[in-house]
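These notes concern the structure reproduced below.
Missing here: one protein chain of the complex. Every other protein chain is in place.
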Amino acid sequence: MKAASFDYIRAKSIDEVCSALNQGDGEAQIIAGGQTLIPLMAMRMSRPQTLVDINDIEELRGIEVAEKVAMIKAGTRQADVLSSIEIRNNLPILSEALGHVGHTQTRNRGTIGGSLVAADPSSEICLIAQLLDATMIAKSTAGTRSIPANQFFDSAMVTSLKDGECLMEIDFPIWNQKRTGFGFHETSIRDSDYALAAASAQIAIGGNNKCERVHLAVGGATPSPLRLNEVETALIGSVLDDSVIDDAVSLIPNLLEPQSDVHASAEYRRRVTCVLAARAIRDARDRAQGKFS
Amino acid sequence: MSAPQQFKYITKKRRVREDRRFVTGKGRFAADFKFPGMLHIAMVASPFACAKINSIDSSPALELPGVHYVLTGVELAANINPLLSGLDLPDVKRLPLANGRARYAGEWVAAVVADTRHIAEDAAELVAIDYEMLDFVIDPEEALQDTAPVVHPENGSNIFFDKTWTWGDVEGDFAKAEHTLALQAKWSRSSTVPIETFAVTASWDEGREMLDIWASIQMPKYPEQIARALQIPVTSVNVHFDVDVGGSYGLKRGIRQTVIVAYLTKKLQRPVRFIEDRLENMAGGEMHGPDRVFDMEVAYDEQGIMESLKITATDDCGCYPGRAPLQLGKPVSAIVGPYRIKSARYHARSVSTNKTSQEAVRGFGQAPTNFAIETVVDRIASTLNISREEVRRRNLIRSEEFPWRIPSGSEYDSGDYHAVLDKLMRAADWDKLIEKRNSFRNDGKLAGLGLSTCLEPSGGNSSFEPLFNPKNDTTTWMESCLIKVDMLGGICAMMGTSSSGQGHETLLAVSIAEVLERDPDSIRAIHSESVGALPSNSPVGSRMAIMLGGAAAGAAKKIKNQVIAIAAHNFQLPEDRLVYEGGDVYVKGDTERCLRWEQLVDIAHRQYHNMPIGSEPGLQAQHTWEVPTGGAMPKEDGTVQMYPCYAFEAHIPLITIDPGTGQVQIHDYYIGHDCGTVINPDIVRGMTFGGIAHGIGAALYEKFQYDESGQLQAGTFMDYLLPSAHEIPAVEMIKHHTPSPLTEFGQKGSGESGYLGAPAAIASAVNDALAPLGKSIATLPMRVRDLEELLNS
Partner (left out) sequence: MSKNSVHITVNGTAYKREIEPRLTLVDFLRDELDLTGTHVGCEHGVCGACSVIMDGRPVRSCLIYAVMADGHDFVTVEGLGSKDGSLSPIQDAFWENHAMQCGYCTPGMLIACHHLLEENPDPTEEEIREAIGGNLCRCTGYQQIVEAVKIAAQKIHGVNL
């Protein structure tokens, strides 16, 4: 299980990355943490001619939290985001989800941007990006552009990043409503396995106890994480008692086209996604109402 | 039964001496050996479940710089003998590389030899093979049909083995019975999957005419099998048994891999190494385990007393027979479990399919059989509405009944099953566990409490070999130890096998120390090279505590006798006037008249004038012994004594199932365990906990799943799921010690413990959780998808 040969460039700047990608003619690839890419290369399912290592680039690392947005540089290690108090305080759902990503040892190398670019269907980070409408900022020799999450994930392992583009930063919106809560549930076979199905919700409750704002997204079950606007619409403006939630999630089966694999059937994923979505919504509601134990 | 022995070292906590090198990173595993000029192998594997190999063009691979050779199955087949089969199947040729026809996806077709493993993998992609796809069969039931494609056309059918034994009046007992029930239980293809893959380096020394081998090996008669395949004398094969083996649990047999490497080192006159990568290991390493369907029928009375048992076991052996079909044989040694069942019928079928082959897996077929029997016992309990523990109590053999002969001919040596079960239920506080289960249920969860009571036949009297193959008249299952006392009084003990974590060095040192009353830390234990080794049957069948411990004690007694004889000669007194203590010998009643160990050893080595007339110079002794109860061929009625010692274990897990997702969580786990005298408590604990973890894996997570096109879908650690520290609970072990009357210190085997009862116990717990819904499951593994689908059906 040895990778095919490749050339290696350790880039010192973003410009160097962009020019190396440009010269690579589509055969050059960025490596950051390598926690997804290196196994694929070991099995020769991926064989880039050139690897451009971005680990030395300081400007690709760091977390900055402003009032309405948390800006995380793409090369920030998952472990550093997980241990960030600012993230835990302002984007608790991201902290929660990161606890489910791999193991300590892979989180110490794996980066936030790396997971997004890999776009694994079961990726928790992709799910949260989709849930919160994160914005990906990418740079190439042609310039910089922003890509909203709902235009970022094309299909399993495929994003809308173009050849030559380097993901620079991910901006996660922060909700400022006072009574905001989140819920995150996933089912995996072993504790740290890829999610067979996952669901996340973030809810803001108004003064009348009605749902003022809600985002719901599911992952693992479909090729890319999916926002479920129809379900959100069914929740918004209501007091979220269990029957309202159950009615809303009953819409989910028709919204999903899950995949089957060795670990779970499409039917399993469809059913379990509903279960997890209901749990995530309930947790989000309870947290928003300060009732979460 | 004799009174319990008092021990000085045995049974006491003692650090395991092997561990020191492991914690410092100084273990020496097969992949750690490097030699100048060493070449590396990567395998070319068939992508098809069955295909004719029309041609192999190696030239593009050979053009790559650093590539030395491409070995094909055709060349290898022309130059070696086929590998041994456990069954009498002369037309089924097992070869290390596919010859003309590849019979499963992942089967090795060619071996590429290069300067580095990287280059070998580059070149393996360039070997051009013209395949012609053929029909294949994946499902064993389908393989039994007349219309099915035949895996080995030369064999005429897909049946490797099909035989029925009837022991006792089965039909009569069924006819008389108040009740009968039938069920099917399935055990899917899983394995022990060690973290170290198989690795071997071989180096042919033309000057010495010697093939040196460093391998991660656990295989009886390994040097002999290599020599036979390569058509060279066994005296030209030197296996370095001091290689540390990174886990095996029965599995690391490696004959195919070794023959390839050995052939190539002779051919190329360079050391050659093959380390399976995980893909080669999982798909082509032929290391899968039993894959079995049990059709069970039981006759029992109103009280739940079992009278008779009928078992049909259909085992999907995969492609080649090897020793794997014999895994249907070991269960004959405990075919009725720990129960007083009077008669039994056993129909054992081994079927070939286009899958990778099975190899020996921890318990050698006993764990699946135990699971099937326990499923029957639980079903009787639920049918009669008697508690599961009560049904067991009524059926378990009673302590005063030992030795107990079961219908298939084996005599169980000793046990106190009721005492173990009682102790366990008390320690686990069964009633409290029921309360806890019920409170989970009240919270809306599915919760279940499991119970299993199972046997571990140990000692490796492997007389299933002649039972399953009349042409095989092996009845010798020996083990040896050679002890040398050096001129300065140091003791060195030698074994003729490698170890894969069993702590054999510690076992030897402690066993010898116990007899010679010397400090175990002063006794060195080593693994001989095979050319200098005494006969060994390697660590299989939970046998080494019994057999190697017994061999060591036997050799130590001979040393002790020699020392006493030397002292008697020098004191000019009869031996019965002398006392041996801690290596010194003094005159009874006069401790001043004493010859110390160092003096006695010095006499043996240097002072022939003080030695008894005609004695051998020096101080050394060997002991090779046959397994207790061994040495007999099966009788005509198919009865035979197998395994001498029977360890007993009872398990209680408490689990919950998430009704929404099918996820199982194990909350509590208790095991009651009796393997007789425990030589090293930490080793026995560890083996038992490890066996339970492996059993939890087999029950809930692990499966070598194939798809309809015959492709292995679980060929990596992302798809074949070994349980982690999150899935395995803390286990409380409740110990009981019923010594075996057959062994030196009363010990029984424990190398397979935990695994033999855990899958059955987990299944029992899951079914207890499902019972309120009127549902049940008898197929392992019970994966999340299986349970969720069952709950939603």
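Each chain carries a letter (A and B) given by its place in the written order, and its residues are counted from 1.
One rule holds for everything that comes next: contacts are C-beta pairs under 8 Å (C-beta built on N, C-alpha and C of every residue); 3 or more make two chains touch, one makes a residue touch a chain.
These figures come from a predicted structure and were not determined experimentally.
Seen in the complete assembly, the chain not on display touches A, B.
Considering B:Asn469, B:Gln502, B:Gln599 or B:Thr677, the position touching the chain not shown turns out to be B:Gln502 (whole complex). Across the entire complex, the residue among A:Leu51, A:Leu240 or A:Ala284 in touch with the chain not shown is A:Leu51. Considering A:Thr104, A:Gln151, A:Thr233 or A:Ser250, the position touching the chain not shown turns out to be A:Thr104 (whole complex).
Taking the complete complex into account, B:Gly754 is the one of B:Pro331, B:Gly489 or B:Gly754 that touches the chain left out.
Listed for chain B, the residues touching the missing chain in the whole complex are 15-16, 18-27, 29, 31-32, 34, 118, 192-196, 244-249, 275, 277-278, 500-503, 682-683, 685-687, 689-694, 716-718, 722, 724-726, 728, 730-731, 754. On the side of chain A, the interface with the absent chain consists of residues 1-8, 10, 31, 33-35, 38-39, 41-43, 51, 53, 55, 79, 102-106, 108-109, 191-192, using the contact rule stated above.
FYI, only the chains that are shown with their structure count from here on.
Taking each chain's centre as the mean of its C-alpha atoms, chain A lies 44 Å from chain B.
Interface residues of chain B facing chain A in the complex, by the touch rule stated above, are 117-118, 121-122, 125, 277-279, 658, 660-663, 701, 705, 707, 713-714, 716, 718-719, 721, 723-724, 726-727, 783-785, 788-789, 792. Within the complex formed with chain B, the chain A residues making contact are 1-2, 4-5, 43-44, 187, 189-194, 196-197, 262-265, 267-268, 271-272, 275-276, 279.
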